[in-house]
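Here the complex is missing one protein chain, while the rest keep their positions.
The block that comes next holds chain A.
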Amino acid sequence: MIQEKTPINGISRVDTNAPVIEVKEIYKSFGKNEVLKGVTFSVNKGENLVVLGKSGSGKSIAIKCLVGLVEVDKGEINVFGTDITKLDNNELNKIRVRIGFLFQNAALYDSMSVRENLGFTLKRHAKDLSAEEVENQIKDVLESVGLSEAIDKMPSELSGGMRKRIGLARTLILKPEIILYDEPTTGLDTITSREISELILEIQKKNKTSSIIITHDMPCAKHTGDRIIILKEGIIHAEGTYEELEKSDDEWVRSFFI
């Protein structure tokens, strides 16, 4: 049972030890294609949960359900103690500002510079901030991802790794309590992947965020994950720490760790 604390923005905050995300028996189909067939999992406050699975196993759809980008057919998704499947768009938006989402290709706004990408979101949610305060926050968050020099660049001028970092900076600027990472290291070289993994850990420690990290990159999973779940054909097939799953009796589970 989640214990509620003082409400902020009309949405109750949860006790520090309680799960910040609780997904109960969610189902999602696209036509005849059943993607999620009763997925259940939870994420505790300050925990990094890694989701593994083959391509098409429903990992990305599962996290898109958590922010209401995809509507579930059945099931319950409790975020900060509120079932988001029952919320209207305005109520959902109050939850969304507390969740950061790093997309696979960073999804930076092509027509805006790095400064505008970061300021666009911030200005809309912190209307009382002065132009100087907005600029300072943009600089601070860029410094935290190590890309202060990229402030005036356009997304087309950035490398894959830089795009991911700027995407992460855009996510961090609203100071989210939960961050959802959709394949944060895909398409990056080993060194940059390691740097991104370290950045994820640094954010977890510094901001005490809870995260869900979808990845195919096993070093990233080992480095960042406190706990791992493995999705197979729309259901959770295995759950445990990296070390536990690596020694699993199930050959299919072990095949991820080879």
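Going forward, a residue touches a chain if its C-beta (ideal position, glycine included) is under 8 Å from a C-beta of that chain, and two chains touch if they have at least 3 such contacts; residues count from 1.
Simple rule for what comes next: contacts and distances are computed from a predicted model.
Trainee: Write down which listed name, "3-isopropylmalate dehydratase", "Glutamyl-tRNA(Gln) amidotransferase subunit A", "Cytochrome b" or "Phospholipid/cholesterol/gamma-HCH transport system permease protein", is the UniProt protein name of the chain that is not shown.
Mentor: Looking only at the record, the undisplayed chain corresponds to "Phospholipid/cholesterol/gamma-HCH transport system permease protein".
Trainee: Which of these, A:Phe80, A:Phe101 or A:Tyr242, touches the one chain of the complex that we don't see?
Mentor: Considering the complete complex, A:Phe101 is the one touching the chain left out.
Trainee: Tell me which stretches of chain A touch the chain missing from the display.
Mentor: 64, 67, 69, 93-94, 96-97, 99, 101, 103-105, 107-110, 120-121, 124-125, 170, 174
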